[in-house]
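Complex shown without one protein chain; remaining protein chains in place.
The block that comes next holds chain A.
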Amino acid sequence: MDWTLENVDWSEIAEGTIDTLTMLGFSTLFTILIGLPLGIILFLTSRGQLLQNQVFYAIASFVVNILRSVPFIILMILLIPVTKVIVGTSLGVLGAIPPLVIGAAPFFARLVETSLREVDRGVIEAAQSMGASNWQIIWNVLLPESRPGLVAGITITTVALVSYTAMSGVIGGGGLGDLAIRYGYQRFQTDVMIVTVIILLVLVQILQSLGDRLVMRFSRK
């Protein structure tokens, strides 16, 4: 073991960190943009809800389950042609974002669906009795009432995305995971591996405590 950090090139670490944060930022953003509406649709079309539609729900639920059951590392490889179509390359930070989003959005959608289920049915009924339209119920009742659960869901998803970004190093995705694989694994430079792991660990801690704090702030129950 070599504890002198002699192999660590800090400028590369800095670059890797920025790449990881970029991937994380964009993939979280698009995961929310796709997963939130998907989760809302799953919830609304499920049994006993406003837009109950058993056929639609069964199909959507099936697709979500398939995407969730494929291990991310395999999903990533399977999606290479799709990624090329979407962003023009399957490499680097840009090439990593589509598989990250496609892998995480169904997961986040399920978390959204679960949080919306926690909203008191009576409150939805009360809003209906006041003449609220379905849109108004989504915006003014479902989303605000489930805000703590949604924020917790975003936190869990972002943390999951941190490990996904590291995995994307395998297919040349860039970032800290890429560094860890190229130097730490392939060249036996354990010190590089340890530094990247520590940075990822700190990142996860920061994200989780930030999320927890927001949840606390929004909780009114």
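By our rule, a residue touches a chain if its C-beta (ideal position, glycine included) is under 8 Å from a C-beta of that chain, and two chains touch if they have at least 3 such contacts; residues count from 1.
FYI, contacts and distances are computed from a predicted model.
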Practice prompt. Refer to UniProt and select, among "Aspartyl/glutamyl-tRNA(Asn/Gln) amidotransferase subunit B", "Alpha-ketoacid dehydrogenase subunit beta", "Tat pathway signal protein" or "Methionine import ATP-binding protein MetN", the name of the complex member that is left out.
Written response: "Methionine import ATP-binding protein MetN"
Worksheet item: For the chain left off this view, which of A:Ala127, A:Leu161, A:Leu176 or A:Leu203 is in contact with it?
Response: A:Ala127
Worksheet item: When the complex is taken as a whole, what residues of chain A touch the one chain not shown?
Response: 120, 122-123, 125-133, 136, 140-141, 144-145, 147, 218, 220-221
